[in-house]
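Below is one structure, written out as structure tokens; the observations come after it.
Every protein chain but one is kept in place in this view of the complex.
On to chain A.
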Amino acid sequence: MSDAPRTMFEKIWDRHRVLEREDGQTLLYVDRHLMHDGGAVAFDVLRKRGLKPRAPERIFAVPDHYVPTDSRKLEEIRDPRHRELVEKLARNTAEHGIRNFGLGDPNQGIVHVIGPETGLSQPGMVMVCGDSHTSTHGALGALAFGIGSTEVAHVLATQTLWQRKPKAMRITVEGQLGPGVSAKDVILAIIAKIGAAGATGHVIEYAGSAITSLSMEGRLTLCNMSIEAGGRAGMVAPDETTFAYLAGRPYAPEDWEAAVERWRALPSDPGALFDAEVTLDGDAIEPMVTWGNSPEDALPIGGVVPGPDLAADAERREMMARMLDYMGLAPGTRLDGLPVDRVFIGSCTNSRIEDLRAAAAIARGRKVAEGVEAWVVPGSEPVKRQAEAEGLHEVFRAAGFAWREPGCSMCLGVNGDIAPPGTRVASTSNRNFMGRQGPGARTHLVSPAMAAAAAVSGHFTDVRRLMAESA
């Protein structure tokens, strides 16, 4: 190994290289494989070939996509196909000795919430999951990325994955975030700047004072949406915030001191080269709202819906017209004041305790506006217990929010939690794609505080105004 300065990503990559072919393909060892209830197909592949998982002790599973958020009972899953998937996960994991945090388990929750929360996600690991938001776990300094079901089967059978080394991109955000500005606004501002394909083929490392001053929850939100910028993965260098977060978690390393020492060597070396560099001014980031059907279509709350005449080319012009039609928006409409019908606070992006605290701070003493249906779906059982211990559920309920059970829920709606056609949704999730939250549903991505502000105002509004009122 040469002594050239390396990025954190290169250090983890090098450490996990089982072999490299002459054509550059690398067989990479996987430390942690997370699974969810959408992964039945991969077990089918194994069964057909008479194979077994190679390292069941490295695999952890949890049902999240298809679980109901109004019940914890398997028999109350109404759609038999969904029930079957949750049952299949329990059966497949039991058969192979894989730990499953099943429905009713005190640690059940969204896979990307419970990984960090249980201490399964750690610095320096290679982690995979059959879900695109696996980039979340990079917040702890892991190389974590989403894979398809054929690759899931490959990891089950071999505990490895064939990969070509991605490029490295560093996104540096310096400065101090203003009041009412969260990690969600930072990542939306980043995607608005570089585009939904801006980081395609790259692993992103987030750096700069605005990033290192984020809590672990904030970093998880940030890394979660790396995939929405096209990034293969997103990472933040582990530091004291990371170590303090992990200390004492159920799956934290047994030899803690040795692990921390190893982790301290992970951050990118001074002078390490990145294939691309992007910088943003953290002081200038404002609370963001998306108006279109890609996360790149994000603007500060003070903005107006853009017109297709502003498009750079014909393809973009046509796409903008299509999105405005789908979203039921006219060019020039102010985002501040745009009425909402539904509010969803949840998802692997924004359902952790800090997110719920930020939303509750706005909801406290206020009422959900007439005609608005607002949900809070905690990311996991531990998040739910913690929120209830702090009385946040009472704050939400008193304001008129529904307080529900953990799961992916309305983020992608595969469990049936969807919004009717034409409904305008303020959502703390990660994708505003056409039909994502139900056919014809109109999704606007915002932070938890902005979602709560929309719920109590009946329209999108600048959360900083409500914060000033409460102060």
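Assume contacts are C-beta pairs under 8 Å (C-beta built on N, C-alpha and C of every residue); 3 or more make two chains touch, one makes a residue touch a chain; residues count from 1.
We take it that contacts and distances are computed from a predicted model.
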item	value
Chain not present in the shown complex, as UniProt names it (candidates "Taurine ABC transporter permease", "3-isopropylmalate dehydratase small subunit", "Anti-sigma-E factor RseA" or "YCII-related domain-containing protein")	"3-isopropylmalate dehydratase small subunit"
Which of A:74, A:196, A:260 or A:467 contacts the chain that the document leaves out	A:196
Sole residue of A:74, A:90 or A:157 that reaches the chain not shown, by the stated touch rule	A:157
From A:136, A:224, A:242 or A:294, residue that would touch the chain that is not displayed	A:294
Touch criterion as defined above, residue of A:31, A:117 or A:185 at the omitted chain	A:31
On chain A, residues whose C-beta touches the chain left out of the figure	18-19, 21, 23-25, 27, 29, 31-32, 38, 40-41, 44-45, 49, 51, 54, 57-58, 66, 79, 81-82, 85, 122, 124-125, 130-132, 146-151, 153-154, 157-160, 162, 164, 166, 195-197, 200-201, 227-228, 230, 232, 251, 253-254, 262, 293-294, 296, 315-316, 318-319, 322, 412-414, 421, 431, 433-436, 439-440
